[in-house]
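What follows is a short report on a single structure.
The other protein chains are all here in position, but one chain of the complex has been omitted.
Labels for the chains are A and B, by order of writing; each one numbers its residues from 1.
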Amino acid sequence: MEIIDTWGPWLRHVLELAATLAFTLSGVMVAARSRLDAVGVYAVAFVAAFGGGTLRDLLLDQRPFFWVRHVEYLWGVLALTTAAMLFMRQRHFEPTEKIIQLPDALGLGLFAAVGVDVASAAGMPALVAVLMGVVTPVFGGVLRDIVCNEIPTAFRDHRPYALCAFLGGWVYLGMEALGAPEWATLSGTVAITAGLRILALWRDWRLPLWQVH
Amino acid sequence: MEIIDTWGPWLRHVLELAATLAFTLSGVMVAARSRLDAVGVYAVAFVAAFGGGTLRDLLLDQRPFFWVRHVEYLWGVLALTTAAMLFMRQRHFEPTEKIIQLPDALGLGLFAAVGVDVASAAGMPALVAVLMGVVTPVFGGVLRDIVCNEIPTAFRDHRPYALCAFLGGWVYLGMEALGAPEWATLSGTVAITAGLRILALWRDWRLPLWQVH
Partner (left out) sequence: MEIIDTWGPWLRHVLELAATLAFTLSGVMVAARSRLDAVGVYAVAFVAAFGGGTLRDLLLDQRPFFWVRHVEYLWGVLALTTAAMLFMRQRHFEPTEKIIQLPDALGLGLFAAVGVDVASAAGMPALVAVLMGVVTPVFGGVLRDIVCNEIPTAFRDHRPYALCAFLGGWVYLGMEALGAPEWATLSGTVAITAGLRILALWRDWRLPLWQVH
């Protein structure tokens, strides 16, 4: 069990890298749908992958940024973007909106878990920690969609998105309060957040629209 | 008089809270007009209420952020947004553009005064302090309108908006230089900034448009 207990910080790294790569993929796909040029595809991949985490580090005053501490993340996103572009062109792969939602939902869960984890480790109050878990994935996706000149998914499809991260954040804090080890808390948050989002898409759950009458 | 002299810091708090709540209300109303879903309404209320002050704290390197020091602000915005949504649905209250302008003008004056005050207390040069008084209210409103997918009011209606905050900022610095107590400086700036904006709306003052010929 002792070995598993020290998994925590290491697991956070793995999850953050996975989140970064998932959002890179979603960025490449959205850029491909928007018919951007090659430089535009890299730009979208970068803002999707690093936008949310950078805002989180700014708001939590965590320096240096995670992509300065781990320059290999930057190279990883460069390499994955290049590989994904070449693969998609060779296979004539046309990403549909459905396929894009998969890496997007995965990245949502991963970034939400890492976001709450970083904020909680920095000693933030509960509500601030949960909001960091919401901001980290949502901001990257919003930047990605704005650069592609689309209305952000988070605001357009009326199925729960930020809400999944919000609920996942409280699950994290609940498990932490109950004394669960960090690896369980982290993976539980990823599973619940991404699972809720996928369920919402599959079951077509819709948030109530504002209606005055 | 001694009692009144120590009002300064306390008054800044009250004004900041009032500004946050005024912009929350304007956010809920703009979101209602844009027919966002429930999560969208909260998102708009939050960016409107906290966007400008966060940018100000970032630019002035003031940490922790005001909403980390005062988590009750976050809860307050959550509660007011919920209450406003329920009230507006129950009363079938349809916010017109005119009604939205009232909390918006009030928030403009309040955030302008607090912005100059914080920057001035941080020892910024005069022009930087005045620009902080402009940036604090304007940025929150711009974010609010962008999230609602509207052209920001600050750019669209050609009636003075940022200009009122700019003039109010110089009034603040002038009163401070003349040795006026903080409570008078703060409330004078609020009154002049919000008053100018309301006058501009009421009298339909218009800024000169760019015309080449």
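The definition used in the following text is that contacts are C-beta pairs under 8 Å (C-beta built on N, C-alpha and C of every residue); 3 or more make two chains touch, one makes a residue touch a chain.
This one's a predicted model, so the numbers in the text were calculated from it and none came from an experiment.
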| item | value |
| --- | --- |
| Option from B:Leu17, B:Leu58, B:Ala180 or B:Leu199 whose C-beta touches the chain left out | B:Leu58 |
| Candidate in contact with the missing chain, chosen from B:Ala18, B:Leu78, B:Ile99 or B:Met124 | B:Met124 |
| In chain B, positions touching the absent partner | 58-59, 61, 124-125, 127-128, 131, 151, 154-155, 158, 160-163, 206-213 |
| Contact footprint on chain A, counting only the chain that is left out | 31-32, 35-41, 43, 54, 58, 63-65, 67-68, 71, 74-75, 85, 88-89, 92-94, 147, 149 |
